[in-house]
Structure formats: C-alpha cells, structure tokens
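Of the protein chains in this complex, all but one are displayed in their positions.
Up next, chain A:
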Amino acid sequence: MGVTLTRSVQWTASGHGTRTLEATPLHDGILEEIILFVDSFLYEHPREAKFVFEEPLRWKTSLEPSAFGAGYVISEKAVQSEEVDENGEPLLFLSGPHMKIRSFGQLSRLLRIAKDTRLKETRACLEANRDPVVKILGLDYNTTKGEDSSALSILGKRSKDNDSEPECPMTIARLLRQLDVHLLSHSLRHVSLETPLNPSAIKSDIELLRRHAGNGEHTVLESIDYTSDYEFSNGCRAPPWRQVYGEICYVLVKPHDVATLCITCSAEGVFLNGGKTDDEREINYERKSKIYKDLVTLLREKSPKFSENMATQENKSNEEQQKDKFQPDGAPNKEQGAARAAPEKSTLEKSQINFSRSAAKRLQPSLNWRKAPDSKDRRSSVKDTLEEKHVSKLDKPRPSLSTVKAHRKSADKIEEIMSESSSESEEDEEPPDHRQEANADLPSEYWQIQKLVKYLKGGNQTATVIALCSMRDFSLAQETCQLAIRDVGGLEVLINLLDTDEVKCKIGSLKILKEISHNPQIRRNIVDLGGLPIMVNILDSSNKNLKCLAAETIANVAKFRRARQAVRKHGGITKLVALLDCGQISVEPPQPSLYETRDVEVARCGAQALWSCSKSYSNKEAIRKAGGIPLLARLMKTSHEDMLIPVVGTLQECASEENYRAAIRAERIIENLVKNLNSENEQLQEHCAMAIYQCAEDEETRDLVRLHGGLKPLASLLTKTDNKMRLAAVTGAIWKCSISKENVTKFREYKAIETLVGLLTDQPEEVLVNVVGALGECCQEHENRVLVRKCGGIQPLVNLLVGINQALLVNVTKAVGACAVEPESMMIIDRLDGVRLLWSLLKNPHPDVKASAAWALCPCIENAKDAGEMVRSFVGGLELVVNLLKSENKEVLASVCAAITNIAKDQENLAVITDHGVVPLLSKLANTNNDKLRRHLAEAISRCCMWGRNRVAFGEHKAVAPLVRYLKSEDTSVHRATAQALYQLSEDADNCITMHENGAVKEGTEWFFFFAEKRR
C-alpha cells in the first residue's frame, strides 16, 4: 500500500494545505480495493484485527455520532468504542468531526457503519494519513524501502520488545505488502490501457497524408503542413514548454471542403486548437475540440470529403499497420483532460521538492555514489521506456511525457559519452532528469523572459540592470526558466555582459548564471559559449563581490571534465588559489565600495570553486603547484563551517594523490581534520572523515589520527546512523585507521567493534563495504575475533557473501577469512554454509574477489573439522580451483596456490586434484619473479609431491630448475618454502641431478641441509 500510495497515485498540490486524491477511475479502483481489504479484515484475520496501531489514523469524518450503534459509548458530541487497549484507551474515538482509530477491527466496523459514504471516508482517511503503513506499524517499517529485509527486521525488532504478540505486526506487514502488490498490479492494468501516441507515429501518419494530398479531386486533402520546420532531437516540433504538456507538433490541414484546420498532435491524441493568431507567430494552444485517437479519425469527422476520398485510398494505404501503433481509444476524453491537469500540478510540487534537494546538494559536488532509491527507480523506468515505447509503465503518471523524455535523455547520454572520458564519467553523472519534473511552468514565463532578454540586448546599462534584477525574480531554479533563458538566446547575452566594463551588469549577470548553472545542460552551454575564460578573467577583478560570484559560478559549472579542463587551461586554478589568500592581505584596499563583500567570503568562494575543480587529476596537480596546500591548511584553522566544508572537500578530493597526502601530513592538517570531526555540522564531519579515510592509507597518518585523539570521535560518530553519507565516510575512516594495530586496540576500548557488528545489517552498500573492511582489519587479532563472534557478527558477514558488489565481496571474504582462523568461529561459518559461498565466489569475474575468496578459503580448510570431506562435498569444486591456476593475475595465482596447499593436506583430495592436472599447471607457473607467488607455489608443490608419482611428474614438467633459482631470492619465507619443496622433490633421483646441475647445493642454504639432515 505504501508503494502504491507514494508512487502510483497522483496527489494534487493545492498550496500548503492538505493534498487531495484526484477523482479518477484509477484512484477509485484503488480505493475500492483498499475498502475490500479492510472490510474483510475483521473476519479473515481476527487476531490481527485487534492489533493496536503505533499511531492512530486521524481524519475529519462526515459521520454523525448518531450513526454508531451497539459496541460504542455515545455521548452528544463524542463516540468511543467499547473495545479498548491495554491502557484502557478506546480504539475508536470520535469527537466533532475528528476521527481517531487504532485498529483494523475498528476500521472494518467503521466501514460497515459508513455504508454509502465508505468511499468518501476511505479517501479522507488516506488523504489525511499519507503514510498509513508507518502509522500502523511504526517507523521501523520503512515502506519505501520495499525490501524483504524490512519485514525481517521488524520481526526481529518487535519480537524483542513485545513478547505477547510477536507475529502480529509481522503478519500485518505481510498482509499490507500483499495488498500493495495487488494494488500495483491493479493500477498497472489500468494504466496499460492508455498507450500514448509518439512523435514517430505521428510523423509517419503526416507523411502518409502528405503523399495523398494535392490539388486534384481524388486527393484526400489539399495540403497538410507543420507549423514549424524545426524538429527537436526527440522528434517533437512543439516548443519545449508545450512539450511538457505532451504536445508533439502542430499541423495546418486544408481539406477540400472546410476551412484550414489547425491541429495539435499530442501524446494523448489529436485535437483542434485555437488556430494561428493574427501575427502569424503564435498558436492559440487551447483545445477546441474533443480528443481523437489519431489524425485520420479527426479528419474523417471534420471533413466528409476526406472520409470519402480516404475510403477510396484505403486499399493503397497501409493504414492497418498505422493503426496498430495507435492506442485503442482509451478512457473517455473528459477524464483524460482531467487526468492531464492533475499531474501538472503535482509535478510542480515535485519540482519544488526536487529543487530543495538540489539546493542541499549544492555544497557537496561529489555525492554521486549515493543515490536516492527513488531516483534509481526512475532511471530504470526511463530505460524501460526506451526499450518498449508502446508499453506503458508501471508507475508513470504521465506516460506520454516519459517517452518524449526518454528520447531526449538518450540524446543527452550520447553527448555525455562523447564529450567525457570514462575515467571520470562517474562524477560527471548528473542527477537523472530534472526535466522530468521541473517542467510544469506556465508558458507566460517563457514570453516574459524573452522580453527581458530583449531589453538586455537592446538596453543601456540602466535598462540592463533593471532587466537583470527582474529576471532574478523568476524561479531560476526551475528548469523551465533555465531553459527558457537559454532558448531565447539569453545565455549569450549574459556571457557577453561579463565582457563589458559595467560592474553592475557583470554582477547582475553572474547572479543569474550562478543560479541557472545548477542545470547540467546550461553548464555545457556556458562552456560551449566560452563563458569560462571570461569568468576566469573576472577572478582578477578588484571587486570582491565580482570575484566571489565568478568563483561560485565556476564552482557550479566545473562539474564536468571539459569545464574543469577549460578552467585550468585559462589559468583559473592559479587565480582561484590566489583567492584563498584573500583573507590574509593585511592592507585593506583603499576603497571599500558599495558592491563589495568581505575577504573571508572571497576565500570561501575560491575554495568552493577549487572543490569542484579538484575532481580532475591535472587540476589537483595544478592546485598543488599553485601553492594551494599551505593556503588550504591555513584556512583549515578557521572556525567558519561555510569555509571549512569546501576546504575539507577539496582536501578530501585531492588526498587521493600520494604527494597530497604527504603534504597534508607536513602541513599538520590532520590535527584540524580531527578537531572538526567534533563539529556540529554533519556535512563537515562527513568530509573530515572522508579526508581521513583517504589519508589514512599511510601509516604515519594513521598514527597521527590516533595521537590527535581522532579515534574517539570516529567511534562515537559510528553510533549516529541516520545520516548515511556521513556514516559511510566515518566507517571508511575507521576501516583505514584500523590497519594499524594500536588503533584497533583503541577502537576496542571505545566499543567500536560491537557497534560495527551492529552495522552489518540494514545499511547501504557504501557503508557495508567500509564496515566489513574495518571488521576484516580488526579480526586480525584474536581478541577481536572472539568479540565479533560473541556479538553475533559471523552470521551477517556470511550473509553478505551472496552480494554482487565487488568491493564489498573483497572485504567480506577477507573478514570471513580472518574469522575462520578461530576454530570456534569456523564452526559457525561451516554451519552457515559459508565455505560453499566462499567457494562459489571463486567463479566471480573479478580477480580481486577470486583472490580474496581463495585466501579466505585457506583458514577455512585449515580449521574446519573434517575438512577433506567438506571440500569433496562441493561438486566440481576441486576442478574449479585447479583451473584457476590458468589465471593471469598473480594475486589470484598466489591465493589459489595457498588454497591448494591446504586442500592437498587431504590425501583423497590430493588424488583428485592430481587427476585434474594440478602438476603441469603448477609447473607452468614456476618461472616467476613474484616472491609472494613463489612462496605459495613452492608450498603447493611440496604438498603435491605427496601423491603417487607427482614428484617425478614435477621433474618431467621442468619445475625443478626454476625452483632452484628461487633460492637466490631475498625473501626468507621463499627460501624456506623452496627448500621444503626441493627436499620433497629430491626423493626422485632425476630431480636430484637437475638440482645439482642448477647449482642447488652451491646456492644451498642452511634450509636445504636442514631438511636433508632431517631426512637422513
């Protein structure tokens, strides 16, 4: 029910008041279904019907107290149910028009009482309770999550604190989910009836008619023409602000027998509009006729001659084929009109929400790795529409539009791919589609903006300033306005203004550019129009306000690679770095002019711009060369959060480079990062943690974090799980810090490990990767392994082995492997079938995952009870392992050799892998310089010698000579393993000769003799 209510149902937006549910057949259908569900609830689930809601459902009812009968205590104004909860509170309470209900039983009864007005009551109830599931089951049950885990988690949660009726909420959750699915499929059935027209269908239709138009008697029409020659990339010819209504194009049709018809073709169908107005430029877009399913139908209706001639043409035309493309005449036209009006409003509201989201994003250019779940959904549905345009979508209120958008989107995507290199494509990714929502504006704004741009073009300074100020009164955050400015040529003018000497015009222009450059398309346009070099020049201006605005605009524009490159090429980085120095100039410039701002502000804007720019490698380098690091370090000492966020953001971005990390250490920035972890500002905390995460790759930094007392704030931030982005950053910092043993000890002291285990469930992947990584590091110590086991950490870890996220899998396998070192933990892993899961990860396409899984298998096999039997139980498992020896990746090879060493401890398994040809494969690897591989290879060879004639076989496959050379290695562990292998091989006489020939005895280290002694 939650999903249906949030996604599928269209709410009208009437200002700030309560929003209402539109009266459409779709909604009525959904309401009927809900009523049916509630009505039968009392009988079908009597036990659940008694369950008391977390919060009452409240709404204004139209029922009179007199309507209630037995089972209710009725006074003059109020009604209470006799049914009460444990505290004696009535489950139904009505006072005046206010209704409060707290159980399904009462809801059921109420519907009975309401009889004829039940639809109205249900509607009122849902309108007043936009998220009923939360009210019924409490916040634990997050309806939008829509994952099975939520149901499980609620079970766990509830059963702990409510012993008396543990399954009740679970059952209800399940029932509600079923209802939800049912409602969705119901609405899907409904929506799928309304397949929209699309541009290509209309185009071919018009082409067809055009071919049969002309002057002769036998033609169907005299002429048919588009009103506009320009075709947008999505196939539409309507201006963008009309496309948002689903309109595709306008045609002027001159039939033989009636006057010229001006027809609008829109996704809903075709209709007559108000015709062209006198000045021949504008079309009166208002609908003047009913909506027809296609052009031919409309023309048949309007022109008898057309329908007559059409009949004769019919056999020639392929109309049948055309018709298939068109919708079967959907819902009655009146309703279509209503349905069309409704979403316009709701999208307006949505776009506002969207704006606030994007406004919040302004300060954080790099959050692309966390996406709102719904945006993912939206994107996938866009993909769907691309694939099958004619099938309508599940939760699209306006299928017509999305088709149009899908076209545009794909065009944009192509541009994206062409202009960006893949290395940075991730950060260039823009929030999916503002277009889809921010388009519900009135066309009047378009004309107003056009007028203002005209004044900008043709006005002197005074008129320009007035026009600029007036333009700022438009909601520049909305895409309609942004695109309108662009489409009427406003961007060129705004950028030209920057090139003048008029300070006020420049300020006004930048203020607008700053706002509209939040739009990804506008950014590209600004770059294409050469706006960046001009803005970079303005950074030199003596006017601080101008500098600030230019820097802020650059910060917005430099969100993609080409822009960042342009900034750098025009010397912008140096100038931006110079801005950071502003706060330090001791002499105030002589004339504090009226249009000025403070120095700190200049530095802040500079940092903001650098933050955006710092996402390109070359820019990081340029910032460093321009001497940015000491300046950033100095700014780190301030206490303004506004300043610190971009500064830390820049540092965090740059800390991916080794020389930055060194500089960060040298400039004593870590100290300030740690200090700001204690800030009140969540975003600042997040970026500080992120910076620590990046820097803590180096051991010295890890120590510094500890010495400055950074571990405690990190551990305490771990308990605040509401802000997922911060949590991801914090867990990341903890992960990297816990690579140092001393830090792990501290973390244990701060009880961080227990908290980490608690974070293993119900967290987004970004968090999980880091949490598991941290646990993997912690579990290198015995004490912590015990701790993790005691906290019940092994089960969730093993559960994570089934994921698909590569980074997560690498960390999980490592953590599980670390736990497996403990025999007791190993028992749990074995019981949970963790070994099988690990084994199957050997099939993972990513070499890192394969290697990590193979490493993890080693302690598992070593510590499992009856390991041989366990290994044999994996069908095809041994063959899989042996075949991995064909890998190209050294790490995979080393790990697999290690695994084989462990597998081969069991004679039977050794026999099996021998059959699978382990000997030649190992021998082939022998010629390697990689010490890690050498060591594990030598160990594997020495193990495998224990079977049959493998010793001889290694000799035959020329493994011996290379092995002897291993003795020259500097690594003692290689020596040891090699000596052991040679000792095993030397049981075969031929091998001894080979060894001797290759100078094993000469190289012969004490190890060799040690084993030789032992043998004797």
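By definition in this document, a residue touches a chain if its C-beta (ideal position, glycine included) is under 8 Å from a C-beta of that chain, and two chains touch if they have at least 3 such contacts; residues count from 1.
Keep in mind that, in the parts below, contacts and distances are computed from a predicted model.
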Chain not present in the shown complex, as UniProt names it (candidates "Large ribosomal subunit protein uL4m", "Serine/threonine-protein phosphatase", "EF-hand calcium-binding domain-containing protein 1 isoform X1" or "ER membrane protein complex subunit 1"): "EF-hand calcium-binding domain-containing protein 1 isoform X1"
Among A:75, A:215, A:444 or A:462, the residue in touch with the chain that has been omitted: A:462
Absent-chain contact - pick from A:35, A:507 or A:744: A:507
Those residues of chain A which, in the complete complex, touch the missing chain: 451-452, 454-455, 458-463, 465-470, 472-473, 501, 503-504, 507-508, 542-543, 588, 590-595
